[in-house]
Structure formats: structure tokens, C-alpha cells
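Here it is: the structure, laid out below.
Here the complex is missing one protein chain, while the rest keep their positions.
For chain A:
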């Protein structure tokens, strides 16, 4: 019954086998390339490459859409807003009263929308194909982040899932005490705040108990060994190279097409 963030439904067997660090690296270089410029060509190149890599995810286009539809809407709204408000240069395409779209403003809008999607997808790819435990192992063993921080974060992921259930139970328990969801807006707001506070109290208590259990098992010392070894394979080199190729390809194409628009210049 409980939603669990510690054991998400993962797909994409190939990417699942790769080390999370290589996936993070690829995502970072692509992100840097995208962030460097606001133009529709570089964004489109990245997006096309990402979609071409879809088969690696092991889910259908429909499956992806079901997970990211809010992003599509956000990208569309962002694009529309930009087209509406950007500088009105170039030929006028549409003018209804104060609403004016020009060639350039529409190009800007499309760039912003595409860029938003292209930026979001690498994160989605990583989320769908990375086991949180593997990620923690990689962050601690390969990137040498402090293990207390990494494992503490991993353990707290589990509590996030339990919170959803706890919220519902708390609501019913409080209602039984006479704190209902009925009443005025003020009363409801106060109740919501009270329930949130109750949830925080429960979360802290659970976290304290979990911390006690972890401490009793010797967690928190200066050194530890790792039962699972986080390793690199040839696959990780391929992923890193693909990331670089996509990033460099996008920048090169945009420069050649003359749309490159370096944000610092």
C-alpha cells in the first residue's frame, strides 16, 4: 500500500547497469551546453538526440508522456509566454489587439519551450534508470562524498514514502478528536497547519527512531567498508562519450546555423 521512493519502478536494463556517475556526467555536460545559449537549434538537436535514445529507457513514448505530461504543459506555457512578451522584431505573424506575435518572438518562444524539455529529460532518464542505493554507493565511493551524508539521505528517502500514508492516518485521527475538515476557511487553514505540524512531529519521531536503529548498528563512525562495490565498465565510457558528442554536436550545429546565442556575450 505504501508508496516507496526507495524502491521505485525502474526501467531500461542497459542504463540500469551503468554507474550513476557516468549518467550524471553525461547529464551535466548536456545541461551546460544547453544553458550556454538560448536558441532553438541547439535545444532541438539535444531533444532529438534524447528522443533517439529513448529505446534505452525501456519504456514506450506513451509511457514517457504519462510521466512527464506536466513538463510538456510547463514547456508550452513557457514558450507561449516568451513568444508573447519577447522583443517584437521581424515580420508580424499574428496581431489581435495587444496580442502580437512576430517571427523572432515566436522563434524565442519555441527555443525556450524546447530548451526546457531538453533540460528536463536527462534528469528523467536518470530517475527512471537509477536505483537509489546504487546512486548512494557511487556518490560515496566514486565521488567521495561523506558517507554519513549520503546514507542519511538514502535512509530518509524511505521516510518520505511513509509520510504520505501517515498524512492520511493523521487526518482521520484528528477528525476523530473533533478537528474536522469542516468549518470556516480560517478554521480549515488552522487545521491544515496543525496537521502539518503533527506530520512534522511524527516524521521527526520516526527519523529519531530510525537514527537510533542506525546508530545501534554502528552507523556514524569515521570509516566503513562497502558491501557493494561501485565500479566503472566500458558502458560508462560509452555513456560519457555519448553525452559529450550530444553536447558538442548541439553547440556546433547551432554555431553553423548562425543561431548560437551565448548567454555571456
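One rule holds in what follows: contacts are C-beta pairs under 8 Å (C-beta built on N, C-alpha and C of every residue); 3 or more make two chains touch, one makes a residue touch a chain; residues count from 1.
One rule holds in what follows: contacts and distances are computed from a predicted model.
Asks: Just by its UniProt name, which of "Multicomponent Na+:H+ antiporter subunit C", "3'-5' exonuclease", "Aminomethyltransferase" or "ATP-binding cassette domain-containing protein" is the chain not shown in this complex?
Replies: In UniProt, the chain that is not shown appears as "ATP-binding cassette domain-containing protein".
Asks: For the full complex, which residue in A:27, A:86, A:128 or A:162 touches the chain that was left out?
Replies: Of all options in A:27, A:86, A:128 or A:162, contact with the hidden chain holds for A:162.
Asks: Among A:145, A:179, A:244 or A:257, which one is in touch with the chain left out?
Replies: The single option touching the absent chain is A:179.
Asks: Touching the left-out chain: which of A:16, A:51, A:214 or A:257?
Replies: Counting the whole complex, the residue in contact with the absent chain is A:214.
Asks: Spell out, residue by residue, where the missing chain touches chain A.
Replies: Residues of chain A in touch with the missing chain: 1-2, 4, 6-7, 131-133, 151, 154-155, 158, 162, 169-170, 172-180, 182-183, 194, 198, 201-202, 205-206, 209-210, 212-221, 223-229.
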